[in-house]
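As structure tokens, the structure follows; a few thoughts come after it.
Omission of a single protein chain aside, the complex is shown with its protein chains in their original locations.
Order as written gives the chain letters A, B and C; numbering starts at 1 within each chain.
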Amino acid sequence: MHSADARELHRLMLVARRLDEEAVALQRQGRIPAYAPSRGQEAAQVGSAAALDPTRDFAFGHYRDLGAAVALGVDPVAYLAAHLNIWHGGLYDPRQARLAPFNAVVGGTVTHAVGWAMGAKLDHTGGVALSYFGDGASSQGDVHEAMNTAALHELGVVFFCQNNGWAISVPTARQVAGGSVAARAAGYGIPGHEVDGNDALAVFEATRAALNRARDGGGPSVIEARTYRMGPHSTSDDPGRYRALEEERAWAEKDPVARAASALAAEEIAEAEDHAAEEVRRVREGLLTLADRPGEDLFSFVYREPTRALHEQRRQWKETAGA
Amino acid sequence: MHSADARELHRLMLVARRLDEEAVALQRQGRIPAYAPSRGQEAAQVGSAAALDPTRDFAFGHYRDLGAAVALGVDPVAYLAAHLNIWHGGLYDPRQARLAPFNAVVGGTVTHAVGWAMGAKLDHTGGVALSYFGDGASSQGDVHEAMNTAALHELGVVFFCQNNGWAISVPTARQVAGGSVAARAAGYGIPGHEVDGNDALAVFEATRAALNRARDGGGPSVIEARTYRMGPHSTSDDPGRYRALEEERAWAEKDPVARAASALAAEEIAEAEDHAAEEVRRVREGLLTLADRPGEDLFSFVYREPTRALHEQRRQWKETAGA
Amino acid sequence: MPEMSLQQSLNLALRHACEDDDRVLIFGEDVGRLGGVFRVTDGLQDKFGEHRVFDTPLAESGIMGMAVGLAMAGWRPVPEIQFDGFSYPAIDQIVNQVARMHYRSRGALPMPITLRLPSFGGIRAPEHHGESLESLFAHVPGLKVVAPSAPDEGYHLLRQAIVDPDPVIFMEPKARYWHRGTVDPAEHADRPPVGTSRVVRPGRHATLVAWGAMVARCLRVAELAAEDGVELEVLDLRWLKPIDAEGLAASVARTRRAVVVHEAPLTAGLGAEISALVTERCFGELRAPVQRVTGYDVPYPSGALEDEYLPSVDRILTAVQTTLEYRRG
Partner (left out) sequence: MPEMSLQQSLNLALRHACEDDDRVLIFGEDVGRLGGVFRVTDGLQDKFGEHRVFDTPLAESGIMGMAVGLAMAGWRPVPEIQFDGFSYPAIDQIVNQVARMHYRSRGALPMPITLRLPSFGGIRAPEHHGESLESLFAHVPGLKVVAPSAPDEGYHLLRQAIVDPDPVIFMEPKARYWHRGTVDPAEHADRPPVGTSRVVRPGRHATLVAWGAMVARCLRVAELAAEDGVELEVLDLRWLKPIDAEGLAASVARTRRAVVVHEAPLTAGLGAEISALVTERCFGELRAPVQRVTGYDVPYPSGALEDEYLPSVDRILTAVQTTLEYRRG
């Protein structure tokens, strides 16, 4: 997206929202074993990912980035395959998707963005790495190592923190000393911005500015999008054990999808709903017919070529599987 | 030391300086296998350690903290035993010394200070942990995790960075993004101070203020003492490969020991030199007569009680050793 | 005797440990208010207060570093790392600090730390939530490593680990959290010492060696084999460091055949150590090489392929057959 397009942002957010709801429903129906809902974070995810230039940028996410995947045009079926327990990294091709494989190590990918950006710099591609991480992840040593290194080498990295208020049961106040991830940036001599993470346009503009800055050789920056995880941490989590209903209600008022819709005409919204419903149908169908990977896949991707030991183990596996 | 005592600080620094010189000499004579000189850092080390209350505080160092050991009254022979390759952690009792064992993992002890301070807080001892680390160490993820946690729990930790300009061959400018470790503190909502690390009185006052603050429940803070590693990284390092002689000369002008002496009367200095010479004699003697630990020690401290397997291995070892 | 799940018996053990010794501290990610993602610490913060049971920031290395400092200050830390695969960020602290501080300080600074680590696979969890790190930990001098296989074992071994003066990695088999069994806390006084294995089922044709969730699987195999008149001895190793070499050797000297079963990949897994130990001690008695039935040398797979990866009853039975039919080549 070259400039902020409120209608298109809303359309993408609505797709993410409806797909998220569908995934939760499928989980309740026993069709998906477990799921990590992104409800409430659509503006942060879509707004930022839509600002990327997919011909040269690259995004590094974790496990709650459906909105980013949608905005990047990743096939949601291939993305959700990770949650279906079919393949850890999802079934999309990360090179085409411009999105690193689904990754469950909190904070584990942030340094990858730094390395990737160094590669892009050496290749003079003008590509920028967008690194998604949470408020919880901000406590990890890797995030510090990444910011320090990116700042020293003036690399094109946008450190994008989705501060959704919670890391499972731990609130930001007991996670982020000082209260602001964006404020950490100053310690590395780089810019840090807080942005209303439920305002897709604001997120888009902040991200675009940071991307442009990086593209122009201005180096890395930190964006902290203040948002809220409206649902449970995962489908096996019960937020009632650790947070107040009033808090959830207060944030429900700030629902980013509703907010994006409020600027649009009724028929635009209706069109978006139709589009999302159609997408949900397609994805649901895709998910329900998605086959498990064959057992051989266990052995196929460990190395570029299976070792002799793996050939032998595959043979043994086949014998038992055949029996 | 209850209040800054310029004469006593100088006396301690001079002991550290002369012992350091002696250790280098012993290394050149082949009596010590390797050594990491602390020349130039005496004010930072002595000034800070002298501010501790040894009845309740505790210091966590690395491998270049002779000055801190001297100020804490640790027997230098027992401290230098680590460099003599006799015992990794040194031969002093860390509980009495109020100094954690010699530790070679850069950044590895900073989180220990946080845990220790939490223990002191739970026990209401009023004790504060002083965590020494270098400019190089500041890049480690552990330092970030430590500062964040200490700030969240408002623990009594003084993060004391000896920024001596270099981490082996890498200068601060290519190590510390933004240029200041003290500036990182703001990102955690805690105070950070830069202090002239070659001014023992200034270091003492800054440390005492940070300790008092922590003791009064004010939580952690960061002190960055700007100083200079006047010698090589270790006796096997050649700084000529990576830094300019002019830089070394410029810092030689700021020699902290000379600076401390400049405020004193000639006879005070002479007395301190005599005292240091006497101490050097004693330590030299101690080092040269220090016996290696018996081979049994290999097995003695792995667990509180050796396991059956270790008993057996010790038996085997004895057989070969006896053979 | 009360019946309860492993998850409950561990909770009870923590409760009793906290009551017995007010230097015991419990901390980690989500262990406080939430009571742990597996509810093993459920209710403990309410009972013992926020100063003894508390949530940490999301930083595993920091958690273990904090444990080291607390131990230096005379506390008895029982940290949790939420899942096996997230102990890797803490390995530096575990290996370079926890395991060595006592040695480095010549006994001045004991590290009576018990790291609770929900471990192993079998629950169709995401990546990094099904790892078996026992051979890594068992290789590290200064650590002890234990894995319970049942609720009563969980109770007693956890209490034993917590009072032990050395650092213990306590590997909880997630797949067994909800399995129930009787637990008698009063038996605790009669526990065998650290490093003792137990024969769960006696037999004379071959010894199956296992730990954690694989013990139940081996018992199942033994039942099936018994239908064919094959009497398998099932040995629950329990302590993966120190290993009960004598107990192992005593069993295999009787049965003359052994199969070791674990979830971790084959190469350099703990099965290799068991194989080597048994062979060193029972070379004359062994009628066949020790068989290893393990995970394959591949990353722990996604849920859909988990059953293909883990040692199955069939694979174990095949190995039993191999060892029984073995003829010196």
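Just so it is clear, a residue touches a chain if its C-beta (ideal position, glycine included) is under 8 Å from a C-beta of that chain, and two chains touch if they have at least 3 such contacts.
Because the structure is predicted, anything quoted here is derived from the model rather than measured.
Put simply, the hidden chain is in touch with A, B, C once you look at the whole complex.
Within the set A:Leu12, A:Val110 or A:Ala214, the residue that contacts the chain not displayed is A:Val110.
Contact with the omitted chain, checked across B:Ala137, B:Ala151 or B:Val181, is made by B:Ala137. From the set C:Tyr103, C:Phe120, C:Tyr155 or C:Trp211, the residue in touch with the chain omitted from the display is C:Tyr103, counting the whole complex. Although one chain is not shown, part of subunit B still touches it, namely residues 33-34, 63, 82, 84-89, 103-107, 136-137, 139-142, 167-170, 174-175, 237, 241-242, 292-293, 295, 297-299, 302, 307, 309-310, 313, 317, 320-321, 323. By the touch criterion stated above, the residues of subunit A touching the omitted chain are 58, 87-89, 91, 93-95, 100-103, 105, 108-120, 122-123, 129, 141-142, 145-146, 148-149, 152, 297, 300-305, 307-309. Take subunit C: the residues that touch the chain left off the picture are 61, 85, 88-89, 91-92, 95-96, 99-100, 103-104, 127-128, 135-136, 138-142, 241, 243, 264-265, 267-273, 275-277, 279-280, 283-285, 288-290, 292, 296-299, 326, 328-329.
We take it that only the chains that are shown with their structure count from here on.
If you average the Cα atoms of subunit A and of subunit C, the two centres end up 35 Å apart. Remark: subunit B and subunit C have CA centroids separated by 39 Å (rounded to whole angstrom). Centroid to centroid, with C-alpha atoms defining each point, subunit A and subunit B lie 43 Å apart. Residues of subunit A found to touch two or more other chains are 139-142, 174-175. Residues of subunit C found to touch two or more other chains are 57, 59, 61-62.
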